[in-house]
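First the structure, then my questions, so here it is.
Excluded from the complex is one protein chain; the other protein chains are retained at their positions.
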Amino acid sequence: MTEEIIIAGFGGQGVLSMGKIMCYSGIVQGQEVTWMPSYGPEMRGGTANVTVIISDERISSPIINEFDTAIILNQQSMDKFEGMVKPGGTLIYDPNGIVRHPERKDVNIYRVEAAAEAAKMDSTKTFNMIVLGGFLKIKPIFKMENVIAGLKKSLPERYHHLIPMNEKAVLRGSEIVTEAQILN
Amino acid sequence: MAENSINTDIVKEENLVYKKTSLLTDKALSYCPGCGHGTAHRLVMEVVEELNAQEETIGVAPVGCSVLAYEFMDIDMQQAAHGRAPALATAIKRLYPEKYVFTYQGDGDLAAIGTAETIHACNRGENITIIFVNNGIYGMTGGQMAPTTLPGMKSSTSPYGRDVKSMGNPLKITELVAQLPGTYYVTRQAVHTPAAVRKAKKAIKKAFENQKLNKGLSFIEIVSNCNSGWKMTPNQANQWMVDNMFPYYQLGDIKVPEE
Partner (left out) sequence: MKELRLMKGNEAIAEAAIRAGVDGYFGYPITPQSEVLEYLMMERPELRTGMVVLQAESEVAAINMVYGGAGAGKMVMTSSSSPGISLKQEGITYIAGAELPCLILNVVRGGPGLGTIQPAQSDYFQSVKGGGHGDYKLIVLAPASVQEMYDFVETSFDLAFKYRNPVLILSDGAIGQMMEKVEIGDQKVRLTDEQVKERCPWATTGKTTKRERNIITSLDLDPNKQEKFNHKLQAKYKEIEKNEVRFEEIQTKDAEYLFVAYGTSARICQKSVQLARAKGIKVGLLRPITLFPFPAERLLELSKQVKGILSVEMSAGQMIEDIKLSVHCNIPVEHFGRMGGIIPSPGEVVKALEQKFL
């Protein structure tokens, strides 16, 4: 199994930390992982993206321009990464703030209204965990217990009391993700 | 030949009134006759000897006339890149906090190319000793203008005299580092008369003792001459130093710790 993922959105949406939690979950499962961020001035308040690769085998290139899955959380990222999903691949996005919805006909498209749900749950910080839940529903590459273990490794101990809330958000994400376009 | 010329009636242990410290090697000094470096070397080594600290002392030589200081001082030494001696000394002292660590630098090395290293080692209050020999000229490379060359003073790169409008004013770096909270003891000395030599040695000894007490950085400037660079006889050079250098670089303590 190799899953090549791009997560892209605004800085502050938890894009990078979501990738980190995925990587830790993979490590807990004994997998190889790579987390390659965009870095530099573009990160200051602008867009942030990270390539995450989870694999049962040694990972080759950490830098790729074709993804199995794109998780897209703002319009700029939609414009940039929609075209980089492999044919037959997966695009998951939060429609919040999206004015031009995905147009590809050769990929599976899912929506997860994470921003709205996070506001409902009165916990905007769990936004990225809701998105992660949506992803895991579509691509169940990590067992839930390994995600929790990954969260524990990723979060400093002083935040461990927040883990139940994050777990709840992941579960909520898996409930609210909807199909927008499924290939036959 | 040499042995034959020694009058063994006179050269006897009991007739000795002065002996060089055993921490100076027998290698003939490469300095010009009349140069202050030889005396300054001797004072540093006498202090190390008096502290019984040969094994505990690591010196750092500069680039400049005293680049070969390690040939004359019988202690472990490192020879730094031009101006970088305080950086080397910083690391050595931090890695061996119990050792005495000193740099021995000239004016070009310390106050021009090494200004950043000097200021920052002083500002961090590195627990080292800096011996700064200021003769107002680049001696080794043949008498070029130094940061400390006096206004109007001739050198091979200020052949019509230092024009402060275009070449800047002489840098009183010793007063400058005295401003920094990291320096503990800052003084300006000379080695042109026996009285001055005695005072300079006292200052050097105090600087080394400060290291043992973890007091921070001690900075000792020694205003000296360069008779070949200044194109004078040794006596003329010393007189010129007294008449011209001392008024600009006034001798004495600049920063003395309140005991």
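Letters A and B name the chains as they come in the text, with residue numbers starting at 1 for each one.
Throughout what follows, contacts are C-beta pairs under 8 Å (C-beta built on N, C-alpha and C of every residue); 3 or more make two chains touch, one makes a residue touch a chain.
Quick caveat: nothing in here was measured; it's all calculated off a predicted structure.
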Absent-chain contact - pick from B:Leu29, B:Val67 or B:Ala196: B:Val67
So which of A:Gly12, A:Gly46 or A:Pro62 would be touching the chain we can't see? A:Pro62
Selected from A:Val33, A:Ile130, A:Leu155 or A:Val177 as touching the chain missing from the view: A:Val33
Can you say which of B:Cys35, B:Ala89 or B:Ala112 touches the chain missing from this structure? B:Ala89
Where subunit B meets the chain that is not shown, the residues are 54-58, 60-61, 67-68, 70, 74-81, 84, 87-92, 94-96, 99, 116-117, 119-120
Applying the definition given at the start, please give the residues of subunit A touching the unseen chain. 20, 23-24, 26-27, 32-37, 39-41, 59-66, 153-154
